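The structure is given below, and queries will be raised subsequently.
Only a single protein chain was left out; the remaining protein chains are all shown in position.
Per-chain residue numbering starts at 1, and chain names A and B are given in the order in which the chains are listed.
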Amino acid sequence: MLPRNGLVSNEVFEPTIIGFTCNWCSYRAADLAGTARIKYPPNIRLIRLMCSGRLDPTFVLKALANGADGVLITGCHPGECHYIEQNYKALRRFQLLRRTLAGFGLEPQRLKLVWASAAEGAKFAAEVASFTEEIRALGPLQWGKARSAQTEAWEEALTEGMEVAA
Amino acid sequence: MTTKPKFAMYWAASCGGCEIAVLNIHEKILDVDANFEVVFWPVAMDAKYHDLEAMEDGSILLTLFNGGIRNDENERMAKLLRRKSKILVAFGSCANEGCIPGLANLRDSRDIVRTAFNTVSTDNVSHVYPMHSYDVPEGEIHIPKILPILQTLDQVVEVDYHMPGCPPESDQIAGVIDLVIQVLQGKAELPPKGAVIGAGNSTVCDECARTRNVKSIESFTRIWSAATDPALCLLEQGVPCNGPATRSGCKARCPSAGAQCIGCYGPAEGVLDYGARLVSSFASVINASDPETIDRILDGLPDPAGQFYRFNLAGSLLRAGRPAWEREPA
Partner (left out) sequence: MTQRITIDPITRLEGHGKIEIFLDEAGDVANTYFQIPELRGFESFCVGRPVEEMPLLTNRICGVCPEAHHMAAAKAADAVFHVDPPRTAKILRELLYSAFYVTDHATHFYALGGPDFVMGPDAPVAERNILGVIHKVGLEIASKVIQARKYGHTVVEVIGGRKVHPCTSIPGGLTKGITEEQRREILEMGTWAIEFAQFSLKLFNDIVLGNKVYVDLILGDIYTHRTYYMGMVDEHNHVNFYDGQVRVVDPEGREFVKYAAPEYASHIAEHVEPWTYLKFPYLKTVGWKGFVDGKDSGVYMATPLSRLNASDGLATPHAQEEYERFYATLGGKPVHQRLATHWARLIELLYAAERWVELASDPEASGPKFHTIPTEKPTEGVGIVEAPRGTLTHHYWTDERGVLTSVNLIVGTTNNYAPISMSINKAARSLIKKGTVVTEGLLNMVEMAFRAYDPCFGCATHSLPGQMPLEVTIHDAQGNPVRVLRQYC
């Protein structure tokens, strides 16, 4: 059985996670975690949006297409959005996007939406940590890249796996 | 007597609809004949591949290339025609974004052969499958190798112009032919390289005559399940219409005929990922704010991947689903 995606079994997979955080709540929560020295895994690269409602699904697709193994979206709690209602828009988009990506074979768990207020630094850190472990367990995604590695591996395997006739 | 500039039209993994759309310019086909020498067009005339190979590089002024790149013959032809042509147009949805056959990218292409060669009416007890190279008693014969994913023309060669539509509407084709003839006569300039031609700059909604109000739906409607109001926006009635993200140029014929826009003209101007844009549009019309109600409403859309990427999958950011990329050896 060939190793998936070229990884040898004793290497630990470090997920690449993109986090879209909203300026008013969750980005401040991340800042708070930082100033309070609450550790969270460095696997997440944060991108600050003014509001979770600014999240265009294109951003998520671009992240996945460019190597993200998981995408975390964070916003203000329902009813607390700085721009009143925009986090509900994020919620609707997120749910529809996740269903759409399921049709592409993407596990729903690779996309997560979390509400966190500016005061919830510890919660933010905990969510990031648990999401990182969930993605680690799911394994690397390597969108699109699997093909080239897989094609070579597949061609070798063809030679091995062939039945000999005659 | 001056020689007329050369013209070619070729179909890769296509359906022939683009060819028919060109024939449907009716009398204007005589303008094509008057202004061009047609040197390669398999549907209509008998030039073969060896004739094309023998032509000088760059000697064909204008080539309309339709069809997606599904197998290695399509890829070879794309590269050959790129060499032989001065201007190469990605013509129609297949060449531009993959079109319907691009939906095959959601699956492992091997499942597809297994399905076709094991249907309920197929007699194949020994599980014989087509082979790229096969020895018959007289010699070795070949058929093209299917590539793991279907690609668009500009994913394999450089493309000069893009003309969208499945197929491009004939009035648009006539307009482009007029423009090209004007350019030949020195009366007009070619648009900048890479431009979209023969289509509009807005969305189908702009061309649609239906009345639009604020959309706020509590369920999605399958088109057969209720009588729809022909004067009112379809999406507003819960019918999944792709108009909001689809490029204009088609005169919104389908909504005019009572059917939802299925998105055959591709992404509107400035749209990076067509499906993503539709996710936003559709999400924005849902009248619900809690996850359970949103889920219930979304259950009315049984196939979002197909709905949002029906024509555009191969040309989208993700290009294919995981089963297509991640193929375990057999």
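The rule is short, and it goes like this: contacts are C-beta pairs under 8 Å (C-beta built on N, C-alpha and C of every residue); 3 or more make two chains touch, one makes a residue touch a chain.
Model, not experiment: these values are computed from the prediction.
Student: Per the definition of touch given earlier, which of B:Ala54, B:Ala116, B:Ala195 or B:Ala209 contacts the omitted chain?
Tutor: B:Ala116
Student: What residues on subunit B make contact with the chain left out of this view?
Tutor: Subunit B touches the chain not shown through residues 11, 13-21, 23-24, 26-27, 29-30, 33, 38, 42-51, 70-71, 73, 99-101, 103-104, 106-117, 119-124, 127-139, 141, 143-146, 148, 166-167, 170, 222-228, 230, 253-254, 256-259, 262, 264, 302-303, 305-306, 310, 327, 330.
As a working rule, only the chains that are shown with their structure count from here on.
Student: Could you give the separation in Å between the centres of subunit A and subunit B, each centre being the mean of its C-alpha atoms?
Tutor: Roughly 31 Å, centre to centre.
Student: In the complex of these two chains, what residues of subunit B are touching subunit A?
Tutor: The contact residues of subunit B facing subunit A are 106, 148-149, 272-273, 275-277, 279-280, 282-284, 286, 288-289, 291, 294-295, 298, 301, 303-306, 308, 316-330.
Student: What does subunit A use to touch subunit B in their complex?
Tutor: Going through subunit A, the ones touching subunit B are 2, 4-5, 56-58, 60-62, 64-65, 78, 88-89, 91-93, 95-97, 99-106, 143-147, 150-151, 153-154, 157-158, 161.
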